[in-house]
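The complex is shown incomplete by one protein chain, all other protein chains being positioned as in the whole.
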Amino acid sequence: MKTLQEAILRNRHNNLSVFFTAGFPQAGSTTEILGILNDSAVDFIEVGIPFSDPLADGPVIQRSGTQALRNGMSLELLFTQLGEVRNTLTKPYLLMGYLNSLLAFGIEAFYRKCSESGIHHIIIPDLPVNEFLKEHKAFADHYEVSPVFLVTPDTSAKRIHEIDKISKAFIYLVSGNTTTGNQSSIQTEAIRKITGMKLKNPVIIGFGIKDREDYLQACSLADGAIIGSAFIAMIAESKNLQKDIPGFISQIKGS
Amino acid sequence: MKTLQEAILRNRHNNLSVFFTAGFPQAGSTTEILGILNDSAVDFIEVGIPFSDPLADGPVIQRSGTQALRNGMSLELLFTQLGEVRNTLTKPYLLMGYLNSLLAFGIEAFYRKCSESGIHHIIIPDLPVNEFLKEHKAFADHYEVSPVFLVTPDTSAKRIHEIDKISKAFIYLVSGNTTTGNQSSIQTEAIRKITGMKLKNPVIIGFGIKDREDYLQACSLADGAIIGSAFIAMIAESKNLQKDIPGFISQIKGS
Amino acid sequence: MKSYTLISNGYYGKFGGAYIPELLFNNVDELQKSYKKIIASAEFQKKFKGLLKDYVGRPTPLYYSEALSEKYKARIFMKREDLNHTGAHKINNALGQALLAKMMGKQKIVAETGAGQHGVATATACTLLGLSCVVFMGETDIARQAPNVARMKMLGATVIPSLSGTKTLKDATNDAIRYWINHAADTHYIIGSVVGPHPYPDMVTRFQSIISKEIKIQLRKQTGESEPDYVIACVGGGSNAAGAFYHFLNSKKTKLVGAEAAGKGVHTHETAATLTIGSVGIIHGAKTYLMQNGDGQITEPYSISAGLDYPGIGPLHAFLHESKQATYLAITDLEALAAARELIHLDGIIPALESAHAFAVLPKMKFRPTDIVVINLSGRGDKDMEAYLKFIL
Partner (left out) sequence: MKSYTLISNGYYGKFGGAYIPELLFNNVDELQKSYKKIIASAEFQKKFKGLLKDYVGRPTPLYYSEALSEKYKARIFMKREDLNHTGAHKINNALGQALLAKMMGKQKIVAETGAGQHGVATATACTLLGLSCVVFMGETDIARQAPNVARMKMLGATVIPSLSGTKTLKDATNDAIRYWINHAADTHYIIGSVVGPHPYPDMVTRFQSIISKEIKIQLRKQTGESEPDYVIACVGGGSNAAGAFYHFLNSKKTKLVGAEAAGKGVHTHETAATLTIGSVGIIHGAKTYLMQNGDGQITEPYSISAGLDYPGIGPLHAFLHESKQATYLAITDLEALAAARELIHLDGIIPALESAHAFAVLPKMKFRPTDIVVINLSGRGDKDMEAYLKFIL
């Protein structure tokens, strides 16, 4: 379970992750995109569990989720897909989804399946820390899956330290108070305060990162960035994923 | 001023009067219709002053009034028209209209003009007896114009006697509680009670009399009848008043 | 000298009376003879008060508007008749008369309506009391007050379009009176304002006088004074104004201000400002001011507001006007719309277009900062959304 944290730390100030919605644009796209990403310059991958009511997401991710659900995507199917490709993947990948999907699946079953599918970290934006500790931690620990928590420039230092303590991969720093894909500018000052806190976990910036410029700015402040909406928008437009995905990644990473 | 009352009494149970709206269908129709009626079998004539808001009238008379007003008819013009023909008319004719027309004209002026135009009787359905006595009687007496009052089968005996006392032509008995031109049946019993009251004035039945049958029934109960809406409806349809008016009257009177 | 019951023998000074065809004599006579007794009876009072409280929602609040007070530099209150069940003051009268009719043994009700508020109120009262109900409404008003037409029909009333004249309130009133003539035996006519033959103006005033009765009590509680410096109300026939003025009629302190509808301007032909451009005559059975031509033909009024689009005015107001016991201002459509906009944006209250005319008086007055001003908010504006959308949004 150390791999991801270590990998990020080894690669300080130069981690790129992308987020995509499982089952978009086709149900089968999950494995295809994972494969391509695995061979690209990306550092780690977030696979989104499509949800009917993604509260923290902007329109691009919302729409991709709606399409994925129309395609028949489900958590069950996602675990099957991951099972099929897990042995071919060398890059770390984690799951991001909303709590209700997890509850419907069953908490213990969810963590077990994660573990069986090579998932060591999950991001559940509407799962508060307390609730995780109370209801999830036992299963998460048992199946060796650990959560990544979001913090924002407005999160208190005390809370950040608490989160740092229980986090085992990285801290997901939301660039500003915004839903995903929003064009708000990165709050440099506030972010510096957080990255200057001597946390044990690396800090990755997400929400609203859309191009190389944003990426470089994020890397100058923290350990890397996650691109979601911009990546999905590209996928939605692309007629040739095999070519466009690596191109997108190289363009951002400048490699 | 005795002429009308005497004429009616001489002709007991066989008086026919018609009502028409001055200025309908054309402004000049007033004198033409008066002339034709004068030569017909009718016994006396009511000339209606067109009014914008004729509360006691049904749709036929309302519409004729609206048309007359559109034709430019006015009380002033009516008096002029009457002045032109008064010397050629041999049948009694009276005016029927609403109080507001009279007030706008000026009370005294109205009675004076009536007198000058050969009008000896007026019917003002919204002029209560008390109000007549208070505000009008002095002028009416001075100019030798007397009012005809309406009573209904529901009017109290006491009130009928009061009205009989101040009336000098006839008592206008409304066939039922209804606006003009309405098809309600004549309330035989109630009417008999009134005609049996030994009044000094003859009783003429109006409102809702439309054909010979109604006329005969009215004559069997009282001293005659007044036809309004049915007469106006005929005029509205007629292409030849010279022929149709005498025809209508003869048909009703059976002469 | 002002005196509460200005009426004597059916007249306010020279105004009022009962100029009706003989066909209505018995009905009106019966009403004249019995209305005071019935209204004063314990049975009536108990039932009426109970319904006003638990059904209509009285007392309506007297709301102090900070925003208007600040803007107009006076202490401005509004009487919230808009919060009554069915949305206007009209229900006070409709319910009173329906109850009276029932106690007089009538089974049927006829009414006229302009804005539809009185029609809805009457249909509602009839439904509640199990009376059948026919409402006349001008065809023009039916078109411009569609939601209220729907409400009346849903409440089981028969709505009959009036097709004569401008097809508005005057014509509906004519037709309602005609209907009454034709159904005099079992029908009571619930007139919607302080107009018509005696005893209607007095009776309707009494039913609406609850407005000023409450103002007095509420004002004392809220300010320590029971008499305001000004009471302002819009005037169509004049019932909400009569009700708002009533208990201040013999106050030495309170100035009474009525707002009539100037329409597009009192000097245009499109106006309903009866006192400003009218003269004395007879309309709907009463002697009062009305809009008429030289020949005594009643002229066609115009106002953006269906409830003020009436060429007459209650005889009480004719009297208060002539005797200078009240002041009447003419408010144009545009002034009323501007006042509505202001009230909406300052206080979050969408007034009836009629009531907006009363608020439009504010910018025309010069108040002292200590002046207590009560505006009668006679109804809510839900029925006027279409007009507002055209002009305000």
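So that you can tell them apart, the chains are marked A, B and C in the order they are listed, and the count of residues begins at 1 in each.
Definition applied: a residue touches a chain if its C-beta (ideal position, glycine included) is under 8 Å from a C-beta of that chain, and two chains touch if they have at least 3 such contacts.
Remember, it's a predicted structure, so these values are computed and weren't measured experimentally.
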Write out, one label after another, the shown chains that touch the chain missing from the document.
-> A, C
Which of these touches the unseen chain: C:207, C:248, C:359 or C:388?
-> C:388
Of the residues C:40, C:150 or C:185, which one touches the chain left out of the display?
-> C:150
Which residue, A:31, A:81, A:101 or A:117, contacts the hidden chain when the whole complex is considered?
-> A:101
Which is it among A:36, A:56 or A:85 that touches the chain not included here?
-> A:56
Absent-chain contact - pick from C:31, C:123 or C:176 = C:123
Where the unshown chain meets chain C, residue by residue | 53-55, 57, 60-64, 80, 82-85, 123-128, 147, 150-151, 153-156, 344-350, 382, 385, 388-389, 392-393
Touching the missing chain, which residues of chain A?
-> 51-58, 62, 66, 69, 74-76, 98-105, 125-128, 131, 149-152, 154-156, 159, 174, 177-179, 182, 184
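Criterion: only the chains that are shown with their structure count from here on.
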Intercentroid distance (Cα basis), chain B paired with chain A, Å | 97
